[in-house]
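Every protein chain except one is present and positioned as in the full complex.
Think of it as A and B in the order they're written, each chain with its own count starting at 1.
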Amino acid sequence: MMNRNIVYFAVFFAMLVFVGMFQSWTVAFSIFNLCLISAIMALGVNIQWGYAGLFSVGTTGFVALGGVAAVVTSMPPVQEAWTTGGARLLTALVFAGATIVISVLLWKRMTKGRIRGFVVAATLIIGFFIFRYLFDPAVAEIESVNPAAEGYLGGLGLHIIFSWIVGGLFAAGAAWMIGKVALGLRSDYLAIATLGISEIIIAVIKNEDWLTRGVKNVNGIPRPVAYEVDLQQTADFVRAADWLGIDTVLASSLYVKFSYGILFLIVLGLIIWLSELSLNSPWGRMMRAIRDNEEAAAAMGKDVTKRHLQVFVIGSAVCGIAGAMLTSLDGLLTPASYQPLRFTFLIWVMVIVGGSGNNWGAVLGGFIIWFLWIEVEPLGLWIMEWVTSGLEDGSDLKDHLRDSAAHMRLVTMGAILLLVLRFNPKGLIPEK
Amino acid sequence: MSFLIGKNMTGGYGGANIINNCTISVDLGQIAVIVGPNGAGKSTAMKAIFGMLDLRGGSVSIDGRDITGLSPQDRVATGMAFVPQTQNIFVSLTVEENLEMGAFLRMDDIRSTLDQVYELFPILADKRKQRAGELSGGQRQQVAVGRALMTKPKVLMLDEPTAGVSPIVMDELFSRIIEISKQGISILMVEQNARQALAIADVGFVLVQGENRYTDSGKALLQNPDVRQSFLGG
Partner (left out) sequence: MDLLNALVVLANFVIIPGIAYGSTLALGALGITLIYGILRFSNFAHGDTMAFGGMFAVLGTWWLQSKGISIAPLPTALLVIPFAIVLMILFLLFCDRTIYRYYRKVKASPIILVMASLGITFIMNGLVRFIIGPGERRFADGTRFLISARDFKAMTGLNEGLAIRLSQVITFVAAIIIVAALFWFLNKTRTGKSMRAFSDNEDLALLSGINPEKVVTIVWVLVAILATVSGTLYGLDKTYKPFTYFMLLLPMFAAAIVGGLGNPVGAIAGGFVIAFSEIFVTYAFKKFFGYILPKDMLPSGIIQIISTDYKFAVSFTILVLVLLFRPTGIFKGQSI
């Protein structure tokens, strides 16, 4: 059994080496780095689905929150924006938070009845307009500060590695709120609610320019590793590259990717270790008992909803960490890139294919599916080229078929999900 | 030979057998009652007769025809009707729609059967346009029995029909059941209220741990000191 798992991983690495030798090593390394991040996301989803049977459709949102964390933690603060509108904006946000807290308290403290509903609604509505009164001018001021390059508040200027933790916390916070609402109801409700929160998070990132510059993207997010340009100007590095007989530019790019890989491996290792530990602890056994028979577990006095909330928050936090890592790998935040398909659904395919409930399965799924996701497109293009080779250049059909290669990726992923779900629902590495 | 007979039935849901070599039978126009302590397999025995669990041994036949291999739905077509203990009505449908659904398999005119049911349970006629879920517990049981009667069954099987209803409603329900049996329909019923049920039974089956312990007429069982001692509370 164990051997078969090793074979799976060996086959994956062989494919990677194949890409390295015949396509390019840079490509192989960048694929691998994203494989590592995908594996972490898959672990996060696996914690929710595999451990507890929770179906969340909001991974994209949690990943995106990780991206925001990277910006607000590590970008240098924009002093001018802070001085012009920062104070007012913070006041607005604090005020909004206070309004919500007060409303919740009123709801809990006041006696049930029409008056309570009226008072709480009035608090919220008046609070909303005061918030807008404070918020709107502040945003306008911040966004008018050097809009071409800044126009936002910037971040705290901390080291980017911190943002990985912050990303986890952001995602955990959002997950806690949504879990509070949707858990304990029918299982489908969590799916629908997470779909909603994810769309809202993405809308916020796309539209709140003062926070994330919106569709103008945030460039130049600090890196946790060296820059290629610096390496190429370091004498030692150039000498080492020469000694190895590799072109300096290529060597610098490989070195950077390799350093990222090491960092990601450390995080992945840490998360796997913790996941395995928790899965095999009494807590993990209880989680699985709840998953397999919720009613029996509830009858034995387990607070199912509370456990579910716990596991949902932890899983989302892991996705948030991965999201922050992804943004620090890219070095930029592109709000438009957070497509549900790319994150939520693809990660699901990873977990199902790899083996839900098994951490190593999730990792393997993350590796293999990401690899296929990247490599299927050139393959699809190549197939389309071959299919259309008989057609005249410039014919409508040929253009259409070529353009459609990308769409076939969707169909392929959907088909893989359905086939695995139907014929091998336990995945490549089944739960022990 | 009885009209409906489950002979030497052995079976259960998972690995273990719940009923062992258990025999239950009822003749046309008779009322048969299955009683016994909790967990004796009373409901299981009835479900076995209705085909809701796979038998490992024994057979079921109706009117001399072996129906051991038939699904519950197919047994309905042979003249059996079953009223489950819980969730035995369509709560969101009106009373009349419930009865119509009972006759779903019938292609002929159901008007006369509908009238018969309303005659038997006049209260249902008044509430025919009301949602069944809005009725009281006893009325719901009437809907459930009425629904089962819509197929014009030869055997009516009732799983604890008086569970959770008041004594007055219970008496009322029992008198209706006697009325039904007088129309020549066999009644097979599982009852928790053993004393009252045996009082109206032509034949009673006392099950213990999935086996027949006593089988006799209802009156004889009520007078049997052992039965009184162990199962009727003295």
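Definition applied: a contact is a pair of C-beta atoms (placed from the backbone, for glycine too) under 8 Å apart; a residue touches a chain by one contact, two chains touch by 3 or more.
Keep in mind that what you see is a predicted model, and the values were worked out from it rather than measured.
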| item | value |
| --- | --- |
| Touching residue (missing chain; options A:317, A:350, A:413 or A:428) | A:413 |
| Residues in subunit A touching the chain absent from view | 53, 55, 57, 128, 136, 181-182, 185-189, 191-193, 195-197, 199-200, 203-204, 206-207, 340-341, 345, 348, 352, 400, 403-404, 407-415, 417-418, 421-422, 425 |
| Touch residues of subunit B, complete complex, unshown partner | 72-73, 76-77, 82, 84, 87-93, 97, 100-102, 104-105, 131, 147 |
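By our rule, only the chains that are shown with their structure count from here on.
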| item | value |
| --- | --- |
| Whole-Å gap between the CA centroids of subunit A and subunit B | 58 |
